[in-house]
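I have a structure here, written as structure tokens, and I will follow up with some questions on it.
Complex shown without one protein chain; remaining protein chains in place.
We just call them A and B in the order they show up, numbering each chain from 1.
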Amino acid sequence: MTDHSLTSELGGLSYDPAPESASIARLQPSYGLFLDGEFTAPESHEQFASLNPATEETLATVALASSADVDTAVACARRAYTKVWSKTTGAERAKYLFRIARLIQERSRELAVVETLDNGKPIRESRDVDIPLAAAHFFYYAGWADKLEHAGFGASPRPIGVAGQIIPWNFPLLMAAWKLAPALAAGNTCVLKPAETTPLSALILAEIFQQAGLPDGVVNIVTGDGTTGAALVDHPGVDKIAFTGSTEVGRLIQERVAATPKRLTLELGGKGANIVFEDAPIDEVIEGIIDGIFFNQGHVCCAGSRLLVQESVADEVLRRLLRRVDQLRVGDPMDKNTDVGAINSAAQLERIRELTTWGEEEGATRYTSACELPDRGYWFAPTVFADVAQSHRIARDEIFGPVLSVLTFRTPEEAVAKANNSKYGLACGVWSEKGSRTLWVAQRLRAGVIWANTYNKFDPTSPFGGVRESGFGREGGRHGLEAYLDV
Amino acid sequence: MSERLDVKKTYKLVVNGAFPRSESGRSYQVVAADGKFLANVAQASRKDLREAVVAARAAQIKWWNATAYNRGQVLYRWAEMAESRREELVEHVQLAEGLKKKDAQLSVARAIDRIVWYSGWTDKVTQVLGGANPVAGPFFNFSLPVPSGVIGVVAPQQSSLEGFVEAVAAPICVGNAVVALASELRPTPAIVLAEMTATSDFPGGVLNVLTGFTGELVAPLATHEDIDGVDLTGSGELSDELARLAAGSIKRVYRARANDDENSLRQLRTFVETSTVWHTIGQ
Partner (left out) sequence: MSIAPLRPVDARDRGILVPAVVSIPTIHNEDELRRYLSALSGVDAVGVESRVAKLSTRSLKKSTKLTAIDLAISMVDLTTLEGADTQGRVTSLCTKAMRPDPSDLAVPAVAAVCVYPDLVAHARRVLGDSPVAVASVATAFPSGRASLSVKLLDVAEAVQAGADEIDMVIDRGAFLAGRWGQVFDEIVAVKAACGSAHLKVILETGELVTYDNVKRASWIAMLGGADFIKTSTGKVGVNATLPFALVMLEAARDFAEQTGQLVGVKVAGGIRTTKDALKYLVVVNETAGATWLTAEFFRFGASSLLNDLLMQRLKQRTGAYVRPDEFSGD
């Protein structure tokens, strides 16, 4: 196949810009903390800017919570726990959560816009994935609040108390929902610390709590940086820490709570293997690989960042994959037709660049989409590394960006061995039309989530979480309640 | 006519289904509760620990690949072996813990009954801790509890047999392999019970028991990267520091609590991982 009579360019129909309106966000210029049901005055705190990573413009400034602020937040949560929430019946807690779910749905468009502005993810994803799933999560756990005795943790499981919850920047509102919904359903009160670069949707959520009439202090939100998070982790008034983020920070947190009675759940990094067998449905495989690594710019802890493809179909899969990578529409996250948005921060962009440079130096073959990138903002073109060896850093380290490493295997046993050859164990994909082999592989993969003939699917009823250095504890489903019950 | 001279037993380690001395050649004296010399027990080294972890890792795959029914039978067989050598265990517990015979008999009976209890769990735990998840989409989705892998156990120091059983039977019954440090001062009941795994159809390496100085072995146990979880119940005042060390490789950490209910599944849950599988549903 050397001579081509005709090349059919994909995307012959060019799409005019179809931008969502930023004014829907209705952001305030500056925000205080959400303590005891009220926002504090912004000027009473040191402020820091939350940027739009697609333009590097400041969207709003938010309060940097000090350790004294964290003290206040924990005290509010404790008071609300003792005086109000522990005396609120499960049925009443349920109704608050149902209200919150509805209010998220009502303000979904606004939340989607805020999320996209603050995070850089495509509006299509915040609109179709993040916000609907956040609402669904509250709906799901609402129903558990008055049925905890049926959850399999004993006849009358008790809440733990005050939960300190630290969430990442990749799915800001969704991660807040994953943390808050089960905690509140189980009867705990919360101090939530949003990520430094993406605090805004949590502050809209605080307004929703006000609209829902949630009792004061049941949820308190402290925006800030790593020092705020550390103050929360170390606070003696906190009974439970739930953290989602990097394995490095998770390790520090586990160390810091080791000598305390605090309960801990960790949802950390990953290096997911997406395993493609020769009999797999090839067109859906390509979409699955794309969804696996380029969804949310690859800022996904369970991203399928290692493609393990059977040698007999490796060339064909790669050829089709590269064609598809070129088709990805990279650019303005607010454009409804954008597939890949902005990298969340300058720091993350730097890390991605560093690791991809390593990939080249280690001898992997780099393929980068020819898409045009905007001049301003943080951008990284979708990238595929072929000829990657197990020992390469890009096959071992979590890149947390739109970068895929491609490796090959010969037998199912080798596929499993390579997939498991990682300190992480969060998620894997298996692609095959042969059910018995898929189950054989699934049984042997050391991962908390295994997607067969699909990837990056989430649901409130489905437990999510890792094994080994990807953390412990589950979020979602009946299993997700365990993290917030004294059992 | 002179009295017959007893044949004294040498207490060795239990590693990979065999009974080696410590590779270091070291041993230490163990005395009975009344202070009289009881035995010279193998004093395991860090290298013995390392070997035990290698054995446990290999054995765990075999153990987990066995059917749950089979694992239940093997554990039950272990209880049968213990029952048939009950008097021997009673004697060891009596000497080690300084109990009256009646109390030692009760303790051994409880220990054996707990093995029976756990033997019944092997093929229930999947249904009790797992389930199908009604996701909003065309997917069959189910969650299964799968073993964490290799569990390091610091067995309780006081309760030489019951405490040991409680610490090792739970992780083993859900498919883990265990490397256990027996009570430092009261190791013999655990060693005797562990020896019985050799006649209970356990794959070698599922239960490895080391005797030695707790203070010397717990840190390598807590930091060993190929150990997935640790039970620090028997580590006393070292427990907090060990929990900190265990964080280095994000280990699952279990410590028995004073108010634990014996029917609680917290220990089982600590050492299983919920693995959730999604599969598309379509024509």
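Definition applied: contacts are C-beta pairs under 8 Å (C-beta built on N, C-alpha and C of every residue); 3 or more make two chains touch, one makes a residue touch a chain.
Model, not experiment: these values are computed from the prediction.
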| item | value |
| --- | --- |
| Listed residues A:71, A:146 or A:326, member touching the removed chain | A:326 |
| Chain not shown: contacting residue from A:366, A:393 or A:423 | A:366 |
| Option from A:53, A:215, A:288 or A:359 whose C-beta touches the chain left out | A:288 |
| Touching residues on chain A - with respect to the absent chain | 1, 3-18, 124, 128, 279-284, 287-288, 315-316, 318-319, 322-323, 326-327, 336-337, 365-368, 370, 386-387, 406, 433, 453-454 |
| Touching residues (missing chain, whole complex) on chain B | 137-139, 280-283 |
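Following the convention adopted for this analysis, only the chains that are shown with their structure count from here on.
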| item | value |
| --- | --- |
| Approximate Å spacing (C-alpha centroids) for the pair chain A, chain B | 37 |
| Complex contacts: residues of chain A adjacent to chain B | 136, 152, 154, 247, 250-252, 254-255, 258-259, 266, 268, 423, 425, 435, 438-439, 442, 445-454, 457, 459, 461-465, 467-472, 474, 477-479, 482, 487 |
| Chain A contact footprint on chain B (complex, rising order) | 128-129, 131, 133-137, 139, 141, 143, 148-149, 225, 228, 240-241, 243-244, 246-250, 252-253, 261, 264, 266, 269, 273-280 |
